[in-house]
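Got a structure for you, questions after.
The complex is shown incomplete by one protein chain, all other protein chains being positioned as in the whole.
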Amino acid sequence: MEQRGWRLSAEDVRTWVDRLIAEGREVIAPVEGRGPRVFRPLGCAAEACLDPGKTRWSPKEFLFPRTETLYHYRLRADGPELHDPPLAERERVLFGVRPCDAAGLVRLDEVFLDGPVQDPLYARRRELTTVVALACQEAGPECFCTAVGGSPMGTEGVDVLVLPFGADWLVRAVTDKGRALAAESWTRAHAGQWSLAADQVRRVEQRIARAPVAGDVAAVLERRFEDPVWQETARRCVSCSICAYVCPSCSCFDVHHEGDAWGGREIRCWDACTFPLFTRHASGHNPRGGSAARYRQRALHKFAYLLPDAERTTRCVGCGRCIALCPAGIDIHDTVTRTAAGAEGEGADA
Amino acid sequence: MPEVGPLRNPYRPGLLRIETLRDETPDVRTLGLCFVDEQEGRRLGGWEPGQFGEYTVFGAGECVFAIANAAPDDDGGEPPRVECTFRAVGKVTTALRGLGAGSVIGFRGPYGNAFPLAEWRGHDLAFLGGGIGMAALRAALCAVLRHRSDYGEVLVLNGARSVADLVYQEEMPAWAGLDGVRVVRAVDPGGETADWDGEVGLIPEVFERLGLAPDGRIVVACGPPVMLHFLFEALGKLGYSPGQVITTLENKMKCGFGQCGRCNVGSFYVCRDGPVVSWERMQALPADF
Partner (left out) sequence: MREPLPERPTASDAGPAAPQPGWQPNVVAMVCRWCTYAGADLAGTSRLTYPAAVRLLRFPCTGRMNPMFVVKAFEQGADGVLVSGCHPGDCHYVQGNLHARRRFATFKALMEFVGVDPRRLHFSWVSASEGTKWVRVVEQVTAAVREAGPARPPAGGPDSAPPADAETARRPASAEELQALAERLRRVAGELLEQQTASIVLGYTRGTLPDRAVPGFITRPEQAQQLVWDSGCHHNLSVYLPRTRGGEGKVAAVVKRCDVATVVGLLQERQLRRDELHLIGVQCDGVWEGDRLAARCRACDGTVPALCDVAVAAEGARAQQVAVEPDPRDAAIAHLETLSPDARREYWQGEFERCIRCYACRAVCPLCYCETCIAEKHRPQWISPAIDATGNTAWNLVRAFHLAGRCTGCDACARACPAEIRLDLLNRKLARVVEDRFDYRPGTDPAQAPPLTEFRDDDAEEFIL
């Protein structure tokens, strides 16, 4: 891995982003405006917000959109006529992504690219996307990337890594795709600067106080399938899907048909295992009819039900958004670590 | 599908025209479907018994059920004909029932695993279907009957709540007419009519009464969860080992290939790792049905 990289001033970074846009790329970065800070396509570099903290939800929607068309159809007198949706054409840069979110994109790849069926819409978007990650300048009380094998300067799923360095930034290409975004004219950084910047991030890392998730968590959780903890914790669950929709690695979806006598489309939209209807059969039978079964499914899908050839031991990347935003204060890290540690659930899981 | 570059759009269905319709019961219908574009049919090639498809009723949505017939053995250039048996329960199946011959629907698949027919060679077989469960077994049964001599004795136990709910009534005489094939029809107590000459009783009871010894016999069963529950109990009593018993699982599905995330039982995705599963494997799955 190349350690030298470049040192860019704040002004250089703005020039960089503006150049990427001018070259025809769509640059997507955290933007503050009405509502929470979220990733949005930039009109110009000045719109980006590279302040400490993370966006309200992950940038996964730019690879796995909230809703997209799978095919259109028109009904004609001689039968239906189907059309595939257009594939993405424009190169994209996800800029200022936190390492946890970048790792989340790799979890999506496992679902949409690594299985027996590759999703063409996703594949094309992924191919056109370059990820510029920004190491964390602060850690919230919900953060636990280090507990699941990540780091505030982790490079999983990252093409370019940016570290804060005082008022400046240190930039390093992690992949060839990332190197293609760099400019000839950039000032080289030296190794000493990198270690200083890395020390700074390590201090952020040390503030992450949550216990590591044990390596054998999958086996333990599967053994504790009937543990009362699921019932006790999920009692608070109100069955919304904030946890799944803000999650960088949740990838479940609904396939839905919208149409009438003229035509319509088949769409894919986000869906979540926390909704009762997610698994309900047409007959009315529901294998996960209670919130406890649904919460267990979500926890186990993150920590136990792994894809055969996935590299990590968890699908959870530890961004902690589901904890911070849960309207019932449910904490998946707490549930999982306590359950894995064998703590028997108490009557009230406070 | 040239527009999607090198990867095929996995959601875009092929088009099938409804050729034949047969009402099995008041709410169960079997469709015979042929490809509108023969080329597309040839591309599909075949499928293995036990696999399922996703059927699109344009304007209503997609529904999932087993392909009810066996694919042609060798591809003699003939585009395959797909059959399916479904019950009108939800929005899409009700719409599908509203379609007549000549209507065009969408089809994608085949998905899922298949019955291990190769492993069954030389064994006696028992096909136990409860209600519409028989539809999931029919493809395997057709394949077995086509190569009758490869297998031992074949029992077909086709049960339903009442005589009117019994599927494949038209076909059973032909099955029974084959050498070494025994067809037993059964209805639940109270479901019989005055002239009923089949068995009366629940499938597990009727099977027990038949007194078939387990030795080497493969039991292939599909039906509602409650039937399977009692059937496994009965089979246990008769001395069948879990490895000898095969069933198919059913869960709500959307994508058909393990991505949409709803059909799993533990880490077992019904669409990808199933729907065919041995009783032995089932026992190892978490209780998340």
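Order of writing sets the labels: A and B. Residues in every chain begin at 1.
In this section, contacts are C-beta pairs under 8 Å (C-beta built on N, C-alpha and C of every residue); 3 or more make two chains touch, one makes a residue touch a chain.
Quantities reported herein were computed from a predicted structural model and do not represent experimental measurements.
From the options A:Arg56, A:Arg223 or A:His285, the residue with contact to the chain not on display is A:Arg56. Only one of the listed residues, A:Pro152, A:Gly263 or A:Pro287, touches the absent chain: A:Gly263. Across the entire complex, the residue among A:Arg4, A:Arg66 or A:His281 in touch with the chain not shown is A:Arg66.
Considering the complete assembly, chain A touches the hidden chain via residues 34-36, 38, 56-57, 66-67, 75-77, 141-142, 235-236, 238-242, 244-246, 254, 256, 258, 261-263, 267, 269-270, 272, 275, 277, 323-325, 327-331, 333-334, 346-348, 350.
Convention: only the chains that are shown with their structure count from here on.
Of all residues in chain B, those touching chain A in their complex are 1, 3-5, 7-13, 15, 17, 36, 56, 58-62, 89-90, 92-93, 104, 106, 225, 250-252, 254-255, 257-267, 272, 286-289. Every residue of chain A that touches chain B in the complex is listed here, in rising order: 70-71, 73, 75, 79-80, 82-84, 86-87, 111-112, 115-121, 123-124, 222, 225-226, 251-257, 259-261, 264, 266, 268, 271, 273, 278-283, 285, 287-288, 293, 297, 300-301, 304-306.
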